[in-house]
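A single protein chain has been removed from this complex, and every other one stays in its place.
Presenting chain A:
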Amino acid sequence: MDDLQLGLALNPVVHDTPVVKVVTFDLNHDHRELQPVGSEPSNYHACLESQKYAKNKRNSEDAFGKTGDQYMTQTLPLMKLWSGQPNEDDDPKGQKKSCIINKKEEEENHVVGWPPIKPIWVKKQLHQHQGGQIKISDRTAERAGTGPNSLYVKVKMEGVPIARKIDLRLYHSYQMLRDSLITMFAKYYHQQTEKNGASCCYTLTYQDKDGDWLLAGDVPWQSFMESVQRLEIIRNDG
C-alpha cells in the first residue's frame, strides 16, 4: 500500500517537549524517510489562511440526486428543514471562526425529535464521549484526577465529506496516531491525488479546549490528550 504524505511539524519553540521529527512519506518509496523540517507559527497560520475550509457537509443533491427526481420533489421542502444550514463553501477569511464549531450549534441543526432517541440517552452519551472533558465535580475525595476512559475525537480530512471518529485512548504517541490515520484515510488520499493531479502533502492539526487550531506535535502527548477536541488533516497546497 502506498503511503500518505503526512507531516507533523516541528515547533522550534520548545518547553520540555520531546523533539518530534517530521516524517514525510514519499509516495514513490516503500520506506519512510525522515526529514527534519523546521516551521514557525507564522508559516502555519499562512498555511491555514491559504486553505479553503469547505464545510463539506453532504448536501441534498449529493446524497439523493441519484435516486431520481420523482422521490425528491415533494420531500424537498421538508429536507431543507432537515439539513439545516445551506451548504456552501465557507468564506475563507472567516476560517478560524468557522472551525470553531461548538457542539451545541451542531445539535441545533437537526430535526426535532430525530433520530428517535430519548434526551436522557443523549445525556448518557455526552458523559462518555466529550472529547477531553471530564465531569469530576461529583466524585468523592478518594478518586484522584480521573482521566477520561474513552476519548473519542472526530478526524476530518480536507476534501473528504465523511469524517471518522477515533479513540485516542488507543494511542500512546503521535507516531501511533499518525500510522492509524494513514491507514484510515489512505483511500481518500488516492481520490484526492486523482482529482488534483499532483501528489499532496498533508498536515495534522487539532483544536484545543480553548477552541484554537494548532499543529499536532507541539506539545507532549499527554498534554495533547488532555486538550484535544478534534483533529483535521489539511492539505499543504503549494
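In the analysis below, contacts are C-beta pairs under 8 Å (C-beta built on N, C-alpha and C of every residue); 3 or more make two chains touch, one makes a residue touch a chain; residues count from 1.
Assume contacts and distances are computed from a predicted model.
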Per UniProt, the name of the complex member that is left out, chosen from "Serine/threonine-protein phosphatase 2A 55 kDa regulatory subunit B", "aldehyde dehydrogenase (NAD(+))", "F-box domain-containing protein" or "Small ribosomal subunit protein mS31": "F-box domain-containing protein"
Sites on chain A contacted by the missing partner chain, in the whole complex: 56-58, 63-64, 66-67, 71, 74-75, 78-79, 82, 106-107, 110-122, 124-125, 127-129, 138-140, 142-144, 146, 149-150, 152, 154, 161-165, 167
